[in-house]
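A single protein chain has been removed from this complex, and every other one stays in its place.
Note that the chains take the letters A and B in the order they are written out, and that residue 1 is the start of every chain.
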Amino acid sequence: MSTPLIEIKDLRTYFYVKAGTVKAVDGVNLILERGVKLGLVGESGSGKTTMALAILRMIKPPGTVEGQILLDGVDLIKLSGEEMRKTRLGQIAMIPQGAMNSLNPVARIRATMAEGMIDHGIRLSKEEMNKRIANLLEIVELPAKVAKMYPHELSGGMKQRVTVAIAISLRPKVLIADEPTSALDVVIQRQVMETVTRLVKELDLSMILIGHDMGLMAQSVDKLAVMYAGKLAETGDIRDMFSDPLHPYTQALISSLPALGKRGVFHGLPGIPPSVINPPIGCLFCSRCPKVIPSVCAEQTPVLREVKPGRWVSCHLYKE
Amino acid sequence: MALLMELRNVTKTFGGGVTKTMALDDMTFGVEADFPHIVTIAGESGSGKTTMMMLLLGFYEPTLGSVLYNDVNIWKMTHSETRDFRRNVQAVFQDPFAVYNPFYKVDNLLSIPIKNFKLANSKKEARQLMENALSRVGLRPEETLGRFPHQLSGGQRQRIAVARALVLNPKLLIADEPVSMVDASLRATILKQIRELNQDLRIPILYITHDLTTAYHVSDYILVLYHGSVMEAGDVEQVIRDPKHPYTKLLVNSIPWPDPSHLWGEAVEAVTKKVRAEHAGCKFADRCPHVFDKCLESKPPLYISSETMLKSTVGHAAACYLYEGANMLEKDQNLITLFHQ
Partner (left out) sequence: MKGFWDYVKRNPSFGIGLMILIGLLLFSGAGRLFVDKKLAYEQTASLNVPPGKAHPFGTDSLGRDLLAIMIYGTGMTLQIGAIAGGIGLGVGIVLGFVAGYYGGLFDTIVTSVIDVYMTVPSFLVLILIATTFSHVTLGVTEMGLIVAFVSWAGSARSIRAQVLTMRERPFVMMAKLSGMGSFEIVMKELVPNLLPFLVMSLSQAVYGGIMSSLGLEALGIGSRRQPTMGMTLFYVNYYSAFLLGLWWWILEPVAVIALTLTSLVLISMGLDEIANPRRRRKV
């Protein structure tokens, strides 16, 4: 088994504010192999976006990032500012939330796309650059004429494809996409996601797809990691996660989803997502958990353990 | 078949000249007082579903046609008729934060309509009403009343909006994407409460959404809109399992079902042929893989399918010339009659 592409060990992102310590990401261990599409799913406050920003070392004070993030064996946390800057886009590219609305409205697509590359020291003649851009547009299935258009002339789906093209312009090893299709209509969403999964395969990238839409995850990823209140609740193969969820949170989440044949049956999850400011010890899900073990869950913090091959769960229900 | 609310040949256009957009095109649709079902108005952005809601709520005035409440044009009502209309037609909106005025406590959302519509005889009674409604939706009054909107979570705020509908017990409720901005784990609870409003209190509900999975989950019937016109209508199970209109097929095929063994299947040819100049035909012609000449000549009427998958008594209609020859809905016939076939 080759070394995994990304190995995250005990990643912690804490924000030290007046009200206390916000443990946005609290001890996450994760592995991403080459060529694998990983889905990172969680609700508001779960810490999934913060984790993506932490991996790219884009967390600003009063936030701190601790732990290890190994990309091909190199610990990103120990890199200098300049080295990290080169790593972003060059090795790990991110498509942040709302990216399509952050395209420079007064620059043509071609200029915006070239910007990233030039920033990373790519020196090409105008002709070569245009050829490269045309190539990238082709990969994301956009017509070549898009290069000389302005963002407002493009539809939502097209703008999103442009952000994908920018992200892969330096042939990174990893693509992190944060809610890339949340603003798109369902038909366009399918088209954009299919383009992304196809090019991930073609270019042999690894992908982390962040979102809250379990349906989209089911259609697009190979492995799933479920986050709750800053910690990982469960990870595993996508099919296993749906057919045999182990963590009570995952179980509740999946049974609450609408599915063909399940009309009129509603299984909600009571309670509200917890706050991650000064979190108590013990499992943060216990107040809502239908399978809570009295006096155990509230007092001992569960640890992420591999309870079946490839299935990691952080729950007291599963002993080694 | 008494119609509580009706859109009669309603057309709504915005802007003028070059930037004129037709949001809704000659729509005739009604809601019956004694037919308490949940009807989904489904469509993507630009379909006209939000316009329909705004017209029904009296926030937009129709460009052509009329909007009627109890057979009276809402734009020509007397003061007391308007009061009655406002009291009985209510809504739950999409954004759980924006419906609150950040200046006031969340109690306001409930107490103001109670006061204005005289739903209680004393402050104590009003308080009781509020607490009951909050408990019904699974909230604890002591944890929610007295708080400001930013102190509560999105799910709690949206549930208070549903509690408001409970308190008001309207004759029609319009829910505009009530769960799209709510966390996944809370959606089922809120949808369940909306369903209960319909089943227990017998309130007809119009559920407006672009998410066909929740529409499937919670509603009985569905109208599929595209660029201001109805493309397909019928029982929700039937329409989603066996869509007849090419657009609906495209939509249904793109639904990301949360089931890895039910992946997006064959990509339906979503043709993006360039628009062949303005034509008076079917709105979907430019993207339709089955388009032929007649499609560009005139808008197809709704053809009612005689073979329905579920063999139910509900009609299943599609506005597509592929079904020419079948019975059709008359030009000014109300869509609602479809559900009584």
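Throughout what follows, a residue touches a chain if its C-beta (ideal position, glycine included) is under 8 Å from a C-beta of that chain, and two chains touch if they have at least 3 such contacts.
Everything numeric in this text was worked out from a predicted model, so none of it was measured.
Shown chains touched by the hidden chain across the complete assembly: B.
Between the chain not shown and the residues B:L109, B:V182 or B:A285, the one that touches is B:L109.
The chain that is not drawn here is touched, among residues B:N9, B:S45 or B:N101, by B:N101. Interface with the hidden chain, as seen from chain B, comprises residues 57, 59, 83, 86-87, 89-91, 93-95, 98-104, 109, 112-113, 116-117, 150.
Following the convention adopted for this analysis, only the chains that are shown with their structure count from here on.
Residues of chain B that touch chain A in their complex: 44-45, 138, 153-156, 183-192, 195, 210-214, 216-218, 236-237, 240-241, 250-251, 253-264, 267, 270. Residues 43-44, 185-187, 189-191, 194, 212-220, 238-239, 242, 252-254, 256-260, 262-264, 266-270, 272-273 of chain A touch chain B in their complex.
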